[in-house]
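One protein chain omitted, others in place.
Chain IDs A and B follow the sequence of writing; residue 1 opens each chain.
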Amino acid sequence: MAENIFRKITQYRNFGLLVGMIILIILGLIITPAMFTMDSIISMLRNNSIYAILAIGMMFVLLTGGIDLSVGSTLALTGVVSSLLMSTNPGIPAVIWVLVSILIGALCGFVNGFLIGKLNMIPMISTLGTMYAFRGLAFLISGGSWLFPHLFTPGYTWYSGGNFLGIYNITWIAIILFILAAIFLSITKPGRRIYAIGTSSESSKVSGINEGNVKILSYTLCGALSGLAGMLYTANHAISFYGMAEGFEMQAIAICILGGVSIVGGKGRIDGIVISTVMMAFISYFISLLPGLSVWQDAIQGGIIIIAVVINIITLKMADKRTLKEKGALI
Amino acid sequence: MDNKNLEIRDLKVKEKFTIKKFLLRWEMILIYILVLINIVLMISKPNLYFEASTIPSIIQSGMDLSFMVLGMIFILMLGDIDVSIASIMILSSMVMGLIMDAGINSVIAVICGIIAGGLCGLFNGILVAKINMPSVIVTIATMSLFRGIVKIVLDVNVLKNFPEVFKTLSWHNLFGFIPLSLICFLIFAVVFSVFLHKSKFGRELYMIGNNKVASKYSGINVEKVKIIAFVSMGVMSAVSAIFFVGRMGGGVSSTMGKGYELEVIAIAVLGGISTSGGKGKVYGPVIATLIMSFLSYTLGLLGVDANTRKIVTGVILIIAVLIPNINKQLFKNIKEFLLSKKINN
Partner (left out) sequence: MTNYILQLKDVVKKFGGVIALDGAQFQLKKGEVHALMGENGAGKSTFIKVITGIHKPDSGTILLDGKSVSFKSPLDSEKLGIAAIYQHVTAFPDLSVVENIFMGREITTKFHTYDWKAMRKRAKEIIAPLSDRIDVSKPMNTLSVAQQQLVEIAKALSREARILIMDEPTASLTKHECEELYKIVDRLRAQGVSIIFITHKFEDMYRVATRVTVLRDSKYIGTWDVDKISNHDLITAMVGRELDQMYPDKTSTIGEVVLEVKNISKEGYYKNVSFNAKKGEILALTGLVGAGRTEVCQSLFGILTPDSGEILLDKKLINIKSPIDALKMGIGLLPEDRQVQGLINELPIYQNVTAPVLNRFIKKGVLSVDDEMNKSIELCEKIQLKAKNIEETPASLSGGNQQKVVFAKLLNCDLRILILDEPTKGIDVGAKYSIYEIMNELASKGYAIIMVSSEMPEVLGMADRIVVMSSGRVTDSFSTKEATQERILEASLNKKLFEVRGE
């Protein structure tokens, strides 16, 4: 009986990743026990929930074999718009701003999706373009000025900073989104279609799946999530300016690749990115605690992606070798 | 056994035939756009336009990243991309600054900076060419990695010790109106042009960009070519660093230069280099560099600030990529539409 449980655990797809996270936590405990107060962990989760939300959207896009560099800019754009609207209309219930930002984000995502899915642009290039276009829009709309905490209504900031059962709202939202995304990807038709076109464009065509439409959907969803993240980010920090969230797309990509999402599409699971989000959160928290180590953040992030991709490629090569060995047995 | 089947093209005949086509070439259209912008400026702000220092400073404003544009031509020609260039630029300026701080000769500092840039490019090239990682992901990662290294070394410090010649190169005008930086740029452009259009390496770039497999079967060393392209991109980023530092007034910190990669790619694409590889010439991006400088200035005059200009750059990039695609798509859609009508009849 225990043996069965042991086998089930080791066969778990993301077992390696889980082990990695546990080792990291143990290291953390040993080196900086101060890290592990309940408060600091909940705080850490609060600040990293944004990355989780962006990573979910990025995952949708990566699954189709594409990429979205504009998530940070979409966040900035929607954050600027919703906080501006909130500050000038303090009487309107904040939930409206949540919806507005999701809508604007979806629109941004739709632009990406259209360029990539219908006009067949290369995702790298087109999202590079929209990355700057959206941020520029954020600047235009904000007039370059900042919005400071006193202009934020409590109803607005509640969405991120409110507390329920000891955990911040923004973290709850991230958790709910993880669950919804998992459901979407595992048992809905459009969700499964995303995997289908990512794993085989040819077979998808034969099966009558409209690849362009599926791509449009995935980029739109990514945009919507980035939009939500925009509102939540500004709610979290009670600050808004056009230049915020620079480099967040990197973080999202890192989380996805570390979490086992394949760059070429078709492969990836929510539980993987849950674990990698937590890992990355610990790593950055770690770094911020150790004196003099915070400057290592960027370099480490870049290094992680490279290592993760190399591992990705090695795994693919090993699978190929296995297939050849099989064919070899027949000769 | 019919010898008349083959003729070298009759030069005279071809020329007459293609003057029309020549005038409609993408690069020529770029020249028209450049001229147009100049005319608009001339008419709307004649005092400013004809002032001695205006045109030179407009041109100079675009010269710092112009060198990276040249390097990007090779990368895009292969069908790859490099978004780590701004980070390489900052890293090599850091190397130069540090060596100067250590009191070492400025010439050596520059050489070390260039080598540093080349090494960064080598790192990129090896990951892309030998380990077969997609250049998108590699350079996104190294973008963080290289800038991260600068952050680690510099922390919040600012390097201020740079050779005076940097400022001269960036600001001095020959005979009072020809920017030195422009001359340097054009010299490099000529070198790149010779390499791209007349050398074996350039021919190999075109071949690999159009058909990597057939190039391999034809005995071309694809790995070597790719690595050289990425190394030269790194070197050109280091060259850009010289002018960048010169323009900034000789101070370098780890947060500078962000966003340059977009402009560089946008200029190269605007200049007619196809993002899928194998198409384009050097003089297109050269003209595009000038167009961007003039465009920036014009927008600035209209009260558009630096950040909004980024939108414009982003939009230009998208449009520049779309135009050749749209033509193809449009034709395809029209064909399909006509075909479906035929079947239904």
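Here is the rule we go by: contacts are C-beta pairs under 8 Å (C-beta built on N, C-alpha and C of every residue); 3 or more make two chains touch, one makes a residue touch a chain.
Here the structure is a predicted model, which is why all the values come from computation and not from measurement.
Novice: Identify the residue among B:S215, B:S254 or B:T313 that touches the chain left out of the display.
Specialist: B:S215
Novice: Quick one: which of A:E3, A:D39 or A:E326 touches the chain that's been left out?
Specialist: Checking each option in A:E3, A:D39 or A:E326, the one touching the absent chain turns out to be A:E326.
Novice: Sort through A:A196, A:A235, A:I263 or A:I305 and give me the one touching the missing partner chain.
Specialist: Of the listed residues, the one touching the omitted chain is A:A196.
Novice: Which candidate, A:A2, A:L165 or A:I187, sits in contact with the chain we can't see?
Specialist: Once the missing chain is taken into account, the touching residue is A:I187.
Novice: For review purposes, identify every residue of subunit B that touches the missing chain, sorted by number.
Specialist: Counting only subunit B, the missing chain is touched by 1-3, 5-9, 194, 198-200, 203-204, 206-207, 210-211, 213-221, 278-279.
Novice: On subunit A, what residues meet the omitted chain?
Specialist: The list for subunit A reads 183, 186-189, 192, 195-196, 198-200, 202-204, 206-208, 262, 266-267, 319, 323-331.
Note that in this section only the chains that are shown with their structure count from here on.
Novice: What whole-number Å value describes the gap between the mean CA coordinates of subunit A and subunit B?
Specialist: Spacing between the chain centres: roughly 31 Å.
Novice: Going by the contact rule set out above, which residues of subunit A touch subunit B in the complex?
Specialist: Residue positions touching the partner: 67, 115, 119-122, 124-126, 128-137, 139-140, 144, 242, 246-247, 250, 253, 257, 263, 295-303, 305-306, 309-310, 313.
Novice: Give the list of subunit B residues in touch with subunit A in this complex.
Specialist: By the definition above, subunit B touches subunit A via 81, 83, 127, 131-134, 136-138, 140-149, 151-152, 155, 258-259, 262, 265-266, 269, 275-276, 305, 307-315, 317-318, 321-322, 325-326, 329.
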